[in-house]
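Every protein chain except one is present and positioned as in the full complex.
A, B and C label the chains in the order they appear, each numbered from 1.
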Amino acid sequence: MNSIQANEKKNLILRLKRLEGQIRGLQRMVEEDKYCVDILTQIVAAKGALQKVGLKILDDHMHGCVQRAMKEDDIENNEEIINELMTLLAKFSS
Amino acid sequence: MNSIQANEKKNLILRLKRLEGQIRGLQRMVEEDKYCVDILTQIVAAKGALQKVGLKILDDHMHGCVQRAMKEDDIENNEEIINELMTLLAKFSS
Amino acid sequence: MNSIQANEKKNLILRLKRLEGQIRGLQRMVEEDKYCVDILTQIVAAKGALQKVGLKILDDHMHGCVQRAMKEDDIENNEEIINELMTLLAKFSS
Partner (left out) sequence: MNSIQANEKKNLILRLKRLEGQIRGLQRMVEEDKYCVDILTQIVAAKGALQKVGLKILDDHMHGCVQRAMKEDDIENNEEIINELMTLLAKFSS
């Protein structure tokens, strides 16, 4: 169970399919000895696409799971959810 | 033409194939409504893998194209190659 | 008003004073024509220190302001707080 809405699910999978295509394009570029800087430019683009998908899911998580959990009075669970989120954010933002 | 050695080419393509698998795994996770934080953890891993591939290609580019170009006395071309690299690094490191 | 505890406030200010010292050290390094790579290594260290201070304040914000707000039934305000946070995280993690 997560906080991703049905209509967003479709959109996210579409973005991830496009990203899969970008990764296959990178394989082809390496295979065909394309110029390093062109390959690296595509890597930057793929990283950006991945980051955007991540921010979208994070947004859903905040508006959904986190908001919902905080409404409950289970303080221990709330602390856990926030600690889990912070561990993730430390990695996500580095 | 680029600076990637034949034996590294294989290794890079292998890594990119594994990354392609990770992206397909992400699609499945979204499809199957997996927990947001678990999806995000995989996104962080994929970003790290992409960054490593990028640094490897950058390394090849520096040791190859850049080093080779600088040996020539074509100052204009040298400046261009470094400017191109800096434009890339500004994006790559943000 | 924010969510930073009194004892953490001291610790954060201490870290920021140390960071101020690092920035002054950087000025000296540039002034004294130190080797670029050594200056850049110090810049990486300062960026890391800044990121750590940021993550600490973000942690306080999540455990404090965000958690507190979500407990209220002011849905409009909750949405605003999360949107504000996401706008920040998009910048913080890029």
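Side notes on the structure shown:
Throughout what follows, a residue touches a chain if its C-beta (ideal position, glycine included) is under 8 Å from a C-beta of that chain, and two chains touch if they have at least 3 such contacts.
What you are looking at is a predicted structure, and each value in this text was computed from that prediction instead of being measured.
All shown chains touched by the missing chain in the whole complex, by label: B, C. Touching the omitted chain from subunit C are residues 1-4, 9, 12-13, 16-17, 19-20, 23-24, 26-27, 30-31, 33-37, 39-41, 43-44, 46-47, 50-51, 53-54, 57-58, 60-61, 64-65, 84-85, 88, 91-92. In the full complex, the hidden chain is touched by subunit B at residues 51, 55, 58-59, 62-63, 66-67, 70-71, 78-79, 82, 85-86, 89-90, 92-94.
Keep in mind that, in the parts below, only the chains that are shown with their structure count from here on.
Taken as a contact graph, the chains are arranged in an open line, each linked only to its neighbours along the path.
The geometric centre of subunit A is 18 Å away from that of subunit B, both derived from CA atoms. Centre to centre, using the average C-alpha position, subunit B and subunit C are separated by 28 Å.
Subunit A and subunit C have Cα centroids separated by 22 Å. In subunit B, no position touches at least two other chains.
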